[in-house]
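The block that comes next holds chain A.
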Amino acid sequence: MENIPILSIITYLPLLGVLLIFALPRMGADATRWTALGVSLVTFLVSLLLLGGNAFGTAAMQFEENFLWLPGVGVRYHLGVDGLSILLVVLTTLLTPLSIAASWTSIDRRVREFHIAMLLLETGVIGAFVSLDLVLFYVFFELSLIPMALIIGVWGSSNRVYAAIKFFLYTLAGSLLMLVAIVATYQRYFTLTGRRTLDLMELSLRSPTLQELNLPGITTTAQFYPLQFQYLVFAAFFIAFAIKVPMFPVHTWLPDAHTEAPTAGSVMLAGVMLKLGGYGMLRFCLPLYPDAARFFAPAIMVLSTIAIIYGALVALPQPDWKRLVAYSSVSHMGFVTLGIFAFNQQALQGAVMVMFAHGLNTAALFLLVGFIYERAHTRQIGAFKGLSTTMPVYASIFLAFTFASIGLPGMTGFVGEFNALMGAFRSPSQLDKGAAIVSTLVVILSAWYMLWLFQRVAQGRAEGVIADAHGHGVNGHDPHASADPATQRAGLDPHFTHEEPPAGGDDPRAARRDTHGAHDEPHATRWADVNRRELATLVPLLALTIVFGFYPAPIFRLLTPALAALLAPFDGGAAAAALGR
Partner candidate 1 sequence: MENWLFLIPLMPLLAFAFDLLLGRRFPGKWAHAPAWIAMAVAFVVSLLAVLRVARTGEPVSQTLWRWMPGADLGGFDIPFTIFIDQLTSVMILIITGIGFLIHIYSAGYMGHDPGYYRFFAYLSLFVFAMLVLVLGDNFLVMFFGWEGVGLCSYLLIGYWFDRRSAGDAAKKAFIVNRVGDFGFLIGMFLLFTTFGTLSFFGPEGIFANLAGKGEGVLTAIGLLLFVGAMGKSAQGPLTVWLPDAMEGPTPVSALIHAATMVTAGVYMMVRAHALYEAAPVALLVVLIVGLATCFIAATIGLVQNDIKRVMAYSTVSQLGYMVFAVGAGAFIPAIFHLMTHAFFKALLFLGAGSVIHGMHEEQDMRKMGGLRRSMPITYATLVAGSLALAGFPLTAGFFSKDEILVGTWFEGYPLAAIVGWIVAFMTAFYTFRMIFLTFHGQPRFDPEHVHPHESPPVMTLPLIALAIPSLLLGIIVGLPAEAGPIHQWLGPVFEGGGGHADAARTMAVAVAAAEEAHHPPAWLTVGGFAASTLLSLAGIALAWLMYGTGRISAQAMGRRFAGLYALFYNKWYLDDIYQALIVAPLDVLARILWKWVDAGFIDGIVNGVAHLTGGVSQQLRKVQTGVVSNYALAIALGTVIIVGVYLLLGPQFLAR
Partner candidate 2 sequence: MDWATIIFYLLAAVAVLTAAGVVFARNPVHSAFALVISFLNVAGIYVLLGAEFLAAVQVIVYTGAILVLFLFVIMLVRPEDLRELNTAPRVQTALAWLLGLALFAELGLVIATGVLTGARGPYPPEEVAAAGGNTQLIGRILYSEFLLPFEVASLVLLVAVVAAVILGLPDRFLTGERARGLSLSLGHPTGADRVLEAERRGVPAVDAPDLGEPGTIDTGRAPVGAGRGR
Partner candidate 3 sequence: MGELTLGHFLTLSALLFVIGMLGVLTRKNILIIFMSIELMLNAVNVSLIAFGRYLDSIAGQIFAIFVITIAAAEAAIGLGLILVLTRRQDSVDVTSVSLLKE
């Protein structure tokens, strides 16, 4: 099994799909879709193979492929996977077929180019997750950028070009910084050891190279990479990944990119691209420059807390459904950085679990928005009302995912966020404890904006309330129920002012009885409920969220060795031990 280059297979399988689509120009739209779906499903199955067996018992990289690529510079084609990256690879290969299936009917222009872009994107992202060489990672990091920019730019909605360019330039600026950092590290390593390499293992002094080199008087990373150097290079790397996460000050590209991207684009962007940022921080920032990480940790904790609270607050007044979900993912991803920079096992596990949960929940929320957009061709929340009556199955799934993203126990969201918060609270520094406490406030805010979204969209009286001949509500529903005074004013409802004015009287039912107000509900047309295909994309995500919400142990077991290795430089290797030290 060892000699089969399985990682390369997974990375380039989607490319095979691209070639297939490319080579057969006369292929009809549907044939293209089936090919793309088939290829991505096969990739998913192959990636599941990796999960099998206890390959991830140790922290060492599994299924390694390592041979010299550019001899002069010492760039190696070095692929390898450990617990952390395999989880994200599987997430990618899972979401791609789902997003392709979701855009079966919504994408009708340039179908071939769309699927080529999607498969290219998958290759880019998988490549980034499995590559262990800095330059290789950078190549795949950039490769994944282009198809996403195309997807947003070509198949997006009205303001797509602006969004695509903004997304592209923002991330590009970040990745150029990263390139500078890579070169600096390379140069530094070369001047000290005379070895030309860009291999992560060697640069991060994790492998025995440091002992081999036994350079005089250099034992810790601080001496190898001097602090001043570490701060600069870490900052460059971190900014590149912070843009990707996205963190607070550099997040403004996300709402635009999401509102303009087609459903598949949003799913892939939220489900997978954002994880590149978090993954990058874990894989590159922590092991390479631990001292700088410890130095910047307080600032990053503050920024993450701001991101969490700010994201939730700004999500509240959003009129556009997708933009609201985009801001909510800024808030959720704040937990990732909060967890990573608390430097303890539980916080890291929480951070990765938040990434996994966010991948499932937010991807599902975007799928849901996409389906309703396909029907109503608008994303304005105001345009929908009473979906629970017109589309019951859709509304109930939407309710389930609303509670998943609020972090209801029993769903992965809670497991991730709780562990990240508990981990942050357990860290010795008082700032981390404060950050954890303030961040827990988001529990209230997220409930507010998500339920407020659900109420405006799904609840409320839709046109189709069953009313008998002369307008009297059947079994207790009064179709003319428009104004409900007493609870209105008392309700924790921030927008009560410009709703229907309360009709006086202190008792809801009594007052309602005598107000035969005319229908003043916007005419909510009856859309068809989710069909089988759409259901097929949502149910797996729902199942995974609940299963791993109740029983997250297998994921944690998969991640422990990888995260313990990442934490080695931070608490003297005793990653698993100290009881709440």
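Definition applied: a contact is a pair of C-beta atoms (placed from the backbone, for glycine too) under 8 Å apart; a residue touches a chain by one contact, two chains touch by 3 or more; residues count from 1.
Criterion applied: all candidates are chains of the complex that A comes from, given by their letters.
Note that the structure is predicted; figures quoted are calculated from it, not measured.
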Of the listed candidates 1, 2 or 3, the one touching chain A in this complex: 1
Residues of chain A defined as touching candidate 1 within the complex: 166, 170, 249, 251-253, 255, 310, 313-314, 316-318, 344-346, 349, 386, 388-389, 396, 403, 408-410, 414-415, 418-419, 421-423, 425-426, 436-437, 440-441, 443-444, 447-448, 451-452, 455, 458-462, 465-466, 474-477, 481-482, 484, 486-495, 499, 506-510, 513, 550-553, 556-557, 559-560, 575-580
